[in-house]
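This structure is in structure tokens; I'll ask about it shortly.
Only one protein chain is missing from this complex, and each of the others stays in its spot.
And now, subunit A:
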Amino acid sequence: KKNNLLHIHSCFLPCTNVLTLFGLGVMSLLRPLLLDAVPTIQQTAALALGRLANYNDDLAEAVVKGDILPQLVYSLAEQNRFYKKAAAFVLRAVAKHSPELAQAVVDCGALDALVISLEEFDPGVKEAAAWAISYIARHNAQLSQAVVDAGVVPLLVLCIQEPEIALKRVAASALSDIAKHSPELAQTVVDTGAIAHLAQMILNPDAKLKRQVFSALSQIAKHSVDVAEMVVEAEIFPAALVCLKDPDEYVRKNVTTLIREITKHTPELSQIIVNVGGVAAVIDYLGDSKGNVRLPGIMMLGYVATHSENLAMAVIVSKGVPQLAICLEEEQEDHIKAATAWAFGQIGRHTPEHAKAVAVANVFPKLLNLYLDTESSEDLQVKAKKALKSILQKCTYLPALEPLLYEAPSNILKHVICQFSKVLPHDSKARRLFVTSGGLKKVQEIKAEPGSAIQEYINAINNCYPEEIKTLKTKGH
């Protein structure tokens, strides 16, 4: 029997065999082996079941329908540690595919058994139990609530303090999965004092552990101001900024996500991050990374700039605008470009100085192209248009506005002309430049309905110039 089982096991390595095995009804063969007298056979049977369930969700459903789970849960309480590890592996493999399967696992009373496993001595058992719990809690808020009601969170916090790195990783990932669904769950996690322990692990050399820790902290911090303040009070900055230079890409991404979740809430929190030098660190991070991982950094800059004009100026002063312009150039994905356009809009909309800083980086033509490009997604077009409008309404930097005269569609052109009509009456040098560069000619060529806003602006511009110049221009000099 044992030999057969080991043979089945060895067949798992090439995946295509799994479905053929399933077709052969291996599930019904394995089930009685779980009750075998020899412990090694039980363990191997459980492991085989776990691997089957792991492969795809139909097999996992077959495991559930085959009434195997209650048996596993019952024996979880009694057997030795190898069996417990194997049983927890089966539960994890079943629960990971979908919320319904996870609910089936919970309905068998697996949570109590897993809680008992979490109190074991052996770190391998604890790791397997914590992993199963994290996969159950991952799917939705109800399952997370069921997990929390079983009293798992204090045990997970104890697991985090254990010396084994693998156990810490899995416990941190479990806490992250529990806390991510709702503010109440995050508050429950915080109430057990998880933040202090997570904060202590920030400077651990293991990269995967850092990934999970930062992911957990960001899932906790995203829900409300109070929790975000508690995370900041745990004094993770400026130590977390060091992790922005970690060689592992996902550690950096998770740190940036954490910073973004914190700055999202209030101006005071953003101010704390800016004062500690977080903006500069994130901008450098944007320079060092490529692709999808830049998204949290871009959004963080946008959120910081949204709160107040001081913070937007802080972003500009930290050389954020050139870096964002580079991101806009380099990135191909629409959602990243949309986020960059939104960030520009938030930075440039406060005062003419901000708008000038954005204009000087030669961003307007790019935003206009994104807006007009038929291949851009809806979201990107809307964001580019909004950003352009909000920056243009404050922009008094004429050299950047002139190219827009030639290319912009009428709804954008309205704002451009409006800005010209505000600036030109007061600035003689600008008037001269406007004429010599051919802008006046272009303005006169614009056809607008009489009485509309554009016509008023055009009239205002024309009134700045004496008649001869206007007629000279119409003669085409």
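The rule we apply is simple: contacts are C-beta pairs under 8 Å (C-beta built on N, C-alpha and C of every residue); 3 or more make two chains touch, one makes a residue touch a chain; residues count from 1.
Just so it is clear, contacts and distances are computed from a predicted model.
Enquirer: The chain dropped from view, which UniProt name applies: "Achalasia, adrenocortical insufficiency, alacrimia", "Phospholipid-transporting ATPase", "Spermatogenesis associated 17" or "AP complex subunit sigma"?
Expert: In UniProt, the chain excluded from the picture bears the name "Spermatogenesis associated 17".
Enquirer: Can you say which of A:39, A:70, A:151 or A:238 touches the chain missing from this structure?
Expert: A:238
Enquirer: Out of A:79, A:270 or A:318, which touches the unshown chain?
Expert: With A:79, A:270 or A:318 as choices, the missing chain is touched by A:318.
Enquirer: For the chain not shown, which residue from A:274, A:300, A:391 or A:424 touches it across the whole complex?
Expert: Residue touching the chain left out of view: A:274.
Enquirer: By the contact criterion defined above, which parts of subunit A meet the unshown chain? Give residue numbers in ascending order.
Expert: 238, 241-242, 244-247, 274-277, 279-281, 284, 310, 313-314, 317-318
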